[in-house]
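Right, I'll just put the structure down here and ask away after.
Removed: one protein chain of the complex. Kept in place: all other protein chains.
The block that comes next holds subunit A.
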């Protein structure tokens, strides 16, 4: 595939991620921090997120499967997930965390419980889309092209 086609596919994918609300402006802030001195910054920080958020979500789900759910612990996990997703612009994940906390503050256990599956789903979607994005970046660079920057 030639470079310009790859770049076009990349731009289309990135644009759709913003349009669907999977990413927000914060992601562009991260891209702007990336330069020749820190060429892998976005990839690095998103990879950290994949690891840590993945682990948190697994813990969350396992906590909800206990007989006696430790809601304080669950809330702490969601709080951390909210912070990390907000830091990288993972808007949908951040938003589900926000919804969870609103239910938690109202002591609405069913509401909290109903957020867990969507949280997992949004994380899986986010992970697969960003992995596809990074794969395209690698292909573009390997083909000698430069990664198109998005301006908001």
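Assume a residue touches a chain if its C-beta (ideal position, glycine included) is under 8 Å from a C-beta of that chain, and two chains touch if they have at least 3 such contacts; residues count from 1.
As a working rule, contacts and distances are computed from a predicted model.
Taking the options "Response regulatory domain-containing protein", "Calcineurin B-like protein", "Sorting nexin-2" or "ARR type transcription factor" in turn, only "Response regulatory domain-containing protein" matches the UniProt protein name of the chain that is not displayed. Among A:38, A:58 or A:117, only A:38 touches the chain that is left out of the view.
Between the chain not shown and the residues A:88, A:112 or A:147, the one that touches is A:88.
For subunit A, the list of residues touching the undisplayed chain reads 26, 29-30, 33, 38, 41, 44-45, 48-49, 52-53, 76, 79-80, 82-84, 86-89.
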